[in-house]
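One protein chain omitted, others in place.
Every chain is named by a letter (A and B) in the order it is written, and numbering of its residues begins at 1.
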Amino acid sequence: MSDPILKVEGLQVNYGRVEAVRNVSFEVPEGALVTLVGANGAGKTSVLNAVSGLLRPRQGVITFEGNDITKWPAHRLVKAGLVQVPEGREILGTLTVAENLSLGGWHRSNSTLHAKVAEVYERFPVLFERRKLHAGALSGGEQQMLSIARALIADPKVLLLDEPSMGLAPKIVDEVFAVIEEIRLTGTTVVLVEQNARRALAAADYGYVLETGEVSHSGPAHELLADEKVIEAYLGLD
Amino acid sequence: MQLFLDGIFLGSIYALFAIGFTLVFGILDRLNLAHAAVFTAGALVGIEIVTRFGVPIWLLIPIVLVFGAVLGILIERIAFRPLAGRHDAHFAGLISSIAFGAILLSLLQALYGADTRRFPADAFPSTRVEIFGATVSLLQVIILIISVSLMVVLTWLVAKSKLGRGMRTIAENPHAASVLGLNVGRISSTTFALSSALGAVAGVLFTLNVNAASLGIGNAVELKALAVIVVGGMGSLPGALVGGLILGVTEVLAVNYIGSSWRDMVAFGLLFLILILRPQGLFGARKTREV
Partner (left out) sequence: MLAEYSSLITLIALTAILAYSFYAVLIAGQLSLAQVGLASLAAFTSALVVPAEPLFGFIPPLVIGIVFGMFVGAIAAFILGLPVIRLRGVFLAIATLAFGEMVRIFLINQSWTNGAQGLSFSKLVGPWIAWIALAGVAYWFWRLSGSRLGRAFAAIREDELAATTMGIDVPRYRMVSFVIAGAVAGLYGVLLAHFSRFADPNEFSFTAAVDGLVTAVVGGVTLFIGPILGSAFLSVLPEVQRVIGVDAGWIRPTISGVLLLVVILFLPGGLSGLIPLRKSTKRLIVDPSIRPSLPSLPAAGSELVNLSGLGKSYGGVHAVQSVDLTVNAGEVLGLIGPNGAGKTTLVNMVTALTPPSTGTGTVLGVPLSATTKAHRLAQAGVARTFQQIKLFNRLSALENVLVGGYRVTKDTLLRRLFFLPSARRAEREAMAMASAQLIRVGLGDKAANAAGDLSYGDQRRLEIARALASHPSLLVLDEPAAGMNHVEAESLSELIRSLAADGIAVLVIEHNVRMMLATCDRIMVLNFGEIIAFGKPGDIARDPRVLEAYLGSSGSDEDADAASALASENLAQVSADRDDAQRGLHADPDPDGVTNPEAN
């Protein structure tokens, strides 16, 4: 088995003196879809932010393509191909859809940018239709698509998604997950953080369950899905 | 008409200084109170350069721009970056920039003393021109041209360039900017550099206008500039321009009709008026971010 494209070992993240992430380790094989699930406040977003270079971890080592990226700042990581689709979408409401997309290509040359944008419009025709609209006018689902599309412009090797289903109607969540699956099929590695554990585990290859800052269960996703303890704790009616 | 033109010239200098303030505030949500010291530094260093090397205006301005930019980078590194992420960052930033300004002023005092300095008498042409029946000096016209062109360049930069897009992204959502991979640190530095470059040139132009510079000029103008940016709208570039011009004209008119001792009141009167009637300023939008 080849080395995982992304590896996290012994991650500890603090907010002030609060330990949000205690000792998290996980591996992401290239081309796989790995999901981190758990309740609110379990530390999932903190893990993702540490991996993306938005937070400095207290301790731990993060490796990407064999390089130690623990101390790399976010802008360097995006350039290297590690891109996040943040929680709450964080699109720029006062800019148009097209301008938002072009921001995704901040590190790309103009020509590459045009090519990627064309690709993205093909995959997301609704964004092409709305390209001149202000992003703030889009619906929740469309904004999520925009956020994902924007990340794709950066041509990521690893795509990190933080709660893409949040606040979306069930039908739209289906569409989002369909897009995620497509992305995966093109060979991009995906790390998915989700509160909707059932959907995430159904889509993923491997899963890690986070509970108050630590990994409590891990393994192939379909095994976790069938695991009694996991169901009881997390699946309930959510 | 004479008064009006005098007011425009004065106002354009106020505007140039204020635009530096409002740029940093609008993009980075920080109030840089060392800006006044940069203004003074620009003036005094400008005088020094002309006195020592007899440099003409068209060369002086770019030199002072660079000098100001360097000061801006230093301010960002020393007074603001170490505070990033602290919950009292706004407040602490005020104090740290005050401290930086004080240090800068005392260094200026060490170099140039506390007395008033002037440009050498024959350094610049003193021709006078007639426009619309009023007499203005060529110097004033040049000042106006320089102020306005710098502001136009800045506005173009923010609106059209890639750097400008980065700045506007950070202004709207600094977190999204980081997520997108923008080098927020470098863009912040550049914003400060631009702001201080303009502030330093404003100092030079101001001194050219009145031909006197001393350590206290920065403070005197700073408070008025704060009034200008509140009136124009915090964070709005056109607001700073319009606000500055309005202030300049109103001041000159007030001095003429009411008396010079009340001159400085004009700025504050306008300030309070705007705060009560339209707190977001003439061009400002209601910011959702709490300052």
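Structure notes:
One rule holds in what follows: a residue touches a chain if its C-beta (ideal position, glycine included) is under 8 Å from a C-beta of that chain, and two chains touch if they have at least 3 such contacts.
Being a predicted model, the structure only gives us computed values, none of them experimental.
Touch with the chain that is not drawn comes from one residue among B:49, B:92 or B:255, which is B:92. Among A:75, A:199 or A:217, only A:199 touches the chain that is left out of the view. Summarising the interface, subunit B meets the missing chain with residues 25, 31, 78-79, 82-83, 86-88, 90-92, 94-96, 98-103, 105-107, 109-110, 114, 219, 223, 226-227, 230, 234, 261-262, 264-265, 267-269, 271-272, 275-276, 279, 290-291.
The omitted chain makes contact with subunit A at the following residues, 16-20, 39-42, 140, 165-171, 173-174, 195, 198-199, 202, 211-212, 231-233, 235-238.
What we mean here is this: only the chains that are shown with their structure count from here on.
Every residue of subunit A that touches subunit B in the complex is listed here, in rising order: 52, 54, 73-75, 77-79, 83-84, 86, 90-95, 99, 103-104, 106-107, 150, 154.
Residues of subunit B that touch subunit A in their complex: 165-166, 168-169, 172-173, 175-176, 178-185.
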